[in-house]
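The complex appears here without one of its protein chains, the remainder shown in place.
Labels A, B, C, D and E are assigned to the chains in the order they are written; within every chain, residues are numbered from 1.
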């Protein structure tokens, strides 16, 4: 009931998933901070087969002026897929999906960014999906948060994102593309690890209240794994001597 | 000559039309003023099977400023069909037809609205066609005029609209959808009943000069019928105790 | 190698081209200055079967203001094909081709126009292709330059344009539509005849370095022929008594 | 067009004063048209074309005729589409970009005048029923503006239609196939658009741009060769009385005859 | 909708003060919905329609059912598309033109709540596999705005779906051919959207526009007839704790039962 058809074995008898991972294991994640020359801050993430670049400009003047806010800075986010990032070439015009994702990512970052320090200005976050493989919004958010830190924007906390989900009636961490297509549910989560706040939460697919709570729990575990990698990426740029 | 093909009997031997009406009889019309909470004025009309909602905001500030006029207020009208109002689902983008109708309705209302009292402001009239059945522009105009009055906008006169037309070589009042498709001519008319001015007039279809004059004559009769219903709708809202 | 397929004899044994011209002979060109009432300056050119109208407005205020330049006037050019100008009816929306051509024409005219004399203003040049027959950008530029002069805009020099090209391994002047479709190369050139500067240069098609230099040389000859006709058109308007 | 944002009050006063004496600013009688000059075949590569000068308003209409898919509900009829565009060189206030409401109204009124007259017999433009029909596109471009584009565009379009040469297609294995030969478009009548302005209590025909700027209301009445009215559009911020509309109807029918002769003369004998 | 640019600080303070005492500005309990009024068949020419009033928010959903080409990768399923539009008469701040990000989110969340529940059995909407399927368009138009459009639109769409009458087509030589008769849409479950706002540390259900303007974050949880969650969307600039989310999940499941009864009652016995 409520699942999606599939012939694929999403979870074998040993609890191993179609790409060899355990249920609570995220895909291979690598993050690099400061990868662009012009951007004030930037980060590149490989999250499984997702390849995503984030760049930040700001705080800077807002044009047209009437879009600025005298009381606080504003955050603007653009999640964008390049034409060759998906199997069928993507039309360059922004899709309704991209517009919605840009909005939920912005709302996930806003609690963390101290925009009130920069009234009348904007901070622009650009996320470019170079290759997509399921879970792009979480991975893009992870890169964006590192890029914001790399740009020196003061933040109350890091924001770390990872999806939870459900395949073969089992709650799992970090849904990949096949699992998203053939699985039962996908729940992207963003989390501020020190303030303990969930700032992005979506769900497509059917689950019980119990599974819902379990998804949030395992998702936060994933976010915490990501958080360590985000810190590591920043440390590798700013304190390379301390890394080995 | 000049007529359109049809198998339908548009007018029988007794002078009765396809929907049972006499040649000078309008469809059933009901108007209700003040149907919306947020709008400054509003009206709902059922004109035959047309179902139309009009809402008015203003006088209010104009953005961008350069579109305002230091000498007078401006009237802005939008005639809009919702996607499910017509047989084949309508694309949401405004069609050229909607843009033209919005313009002729605005020009039909402008002589009645005392815009000169509100320089630099705009009065916005929104007409939403919820269900269309021929003659939408007249019915929308009727609702818009009531909504303007309901909003307390000072007016020199009411504006009342009804179409005349020609079927089976006979001049008739209030062309319905079948008559418009299969008939010979359709002539929407808007009229200021006290100032005796025709402020909207269009014609598609072929008629002699004599028929043209007769159409205007019968159309004005229809407008006067509508006028009484418009007054009644306003009275029912503002002087309910006097109605019985 | 590098040519395009054709059955047409583009150049016969006597060095005569498909439309009867010699290799260094331009098509029939007629230019008339001052053909419009409202425009500040205008010109109509027939260049072979190309029929093109150019009109100029300005120097005039710029809206929105932030597009103006406090140090100099700006030149704005629009190259536009009317719907019936080409074999298959053209969509009215500006194509990427039209946008690029508008840009290269503007950059070809800018060195000639003394925009620095009119800070904060714009000079607008509109070129309308009424009938297209190969070489429209050069012909449009020729008309635009005359229209600028007709509008009394001070200029350092005239700008004269003509294409060179290559058919049947021979360098030729003024490529017509058939030669452009079936020939080997097309090189539009714009030239300031007194300042001796090439201000537009493009090339599609394959040629050796030697042919490249020869194309420029023969193209400039064509520009000089055009230049005489441009001067004649202006003289015919402003000193008609001296013409006979 | 109502594309003007400023109106010269003095000019309006002058126009009004003259009208009180029954005179117009350019010396015409109230129901008199400006000179109409028509050149056809001005864009030889189009299937038909005409340049019309109505006073100092100047319009070119070019016609393209090409096979097309029929509209889903009228598979037994060809397609006729008439457009109008104000080129930015036609007047300093014209802007590039998508057409504004005035230009949309212009195009639709010109289109309806011709369409509702049934000038082109669309039933003769079927290549294969429900599959392939002939599409006739009449595109007006305005080169110079001096008022009353409704009539100028209408005359350009009808002149171009009258002189157009239509290719022929037959439906073959790969859809419509072009045949040898050209023939005129099948026409049944000749619609004539007559536009009048109301200024104060005066009705004038063919308003020029000065008159256009200060009119209270306008009306365009199109009549066919049989002397019947086939399309009509009122515009402007003012209204008409019943009597004024009766007058407009008469002027339209009277004026149309002379103009129809001018238009008809473009057809080669 | 977050279409408001100014926020009444006093109103927020008042709302907060009341919430400290466990009260809401309009007297409701924290998890209490405003009155829900549903009229179906309000647009008889549509295949289905419903007007929902949720407090003073008012929405009409109209359903159009028509044959369509299937999406290329799912030829064995019909098409369901749900949209939402804020009509400009619904609130003074609504602008005409393309939908902004808030309206896009609204439409997509309402769509997903219904889609992910598998309410309509799309496998039964195939006319001919890979060639022709039935398309169901549920278009919501907002007439009056008083907060919580997510739920108002969802209830309008599900009510319209429950009462829609679907024509039947069979695939013939010329594609899908309309048959006699009408039947209800095939449905499998009844999704119920429950939207909650977080203001300070309080979770309230069905926020009205005053509450909407001052909320810190919101969450919409859709549940199906089996009591499972099938879609969810967090919004707003703030965050939720794990405990707060657990509370929201419980409120959603509890509230949905009563609302589902109201929705189910639209179906004629």
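Everything below uses one rule, namely that a residue touches a chain if its C-beta (ideal position, glycine included) is under 8 Å from a C-beta of that chain, and two chains touch if they have at least 3 such contacts.
Source: prediction; values computed, not measured.
Colleague: May I ask you to name the displayed chains that the omitted chain touches in the full complex?
Modeller: A, C
Colleague: Which listed residue (A:54, A:164 or A:215) would be found touching the missing chain in the intact complex?
Modeller: Spelled out, the listed residue whose C-beta touches the missing chain is A:54.
Colleague: Looking at A:82, A:195 or A:209, which makes contact with the chain not pictured?
Modeller: A:82
Colleague: Which residue, C:130, C:144 or C:203, contacts the hidden chain when the whole complex is considered?
Modeller: The one listed residue touching the chain not shown is C:203.
Colleague: Quickly run down the residues of chain C that touch the omitted chain.
Modeller: Those residues of chain C that touch the unshown chain are 1-2, 96-97, 99-100, 102-104, 107, 110-111, 187, 192, 195-209, 212-213, 216-217, 220.
Colleague: So which bits of chain A touch the chain we can't see?
Modeller: Considering the whole complex, chain A reaches the absent chain at 36-39, 42, 49, 51, 53-57, 60, 78, 80, 82-85, 87-89, 92, 124, 126, 128, 130-131, 133.
Methods note: only the chains that are shown with their structure count from here on.
Colleague: Hop distance check: chain C to chain D, minimum number of steps through touching chains?
Modeller: Steps on the shortest route: 1.
Colleague: Taking each chain's centre as the mean of its C-alpha atoms, give the chain farthest from chain E.
Modeller: C
Colleague: Roughly how far is chain D from chain E, centre to centre by C-alpha average, rounded to an integer in Å?
Modeller: Roughly 48 Å, centre to centre.
Colleague: Between chain C and chain E, tell me the centre distance in angstrom, where each centre is the average of that chain's C-alpha atoms.
Modeller: Chain C and chain E have C-alpha centres separated by 58 Å.
Colleague: Where do chains touch, given as pairs?
Modeller: So the chains that touch one another pair up as A-E, B-D, B-E, C-D.
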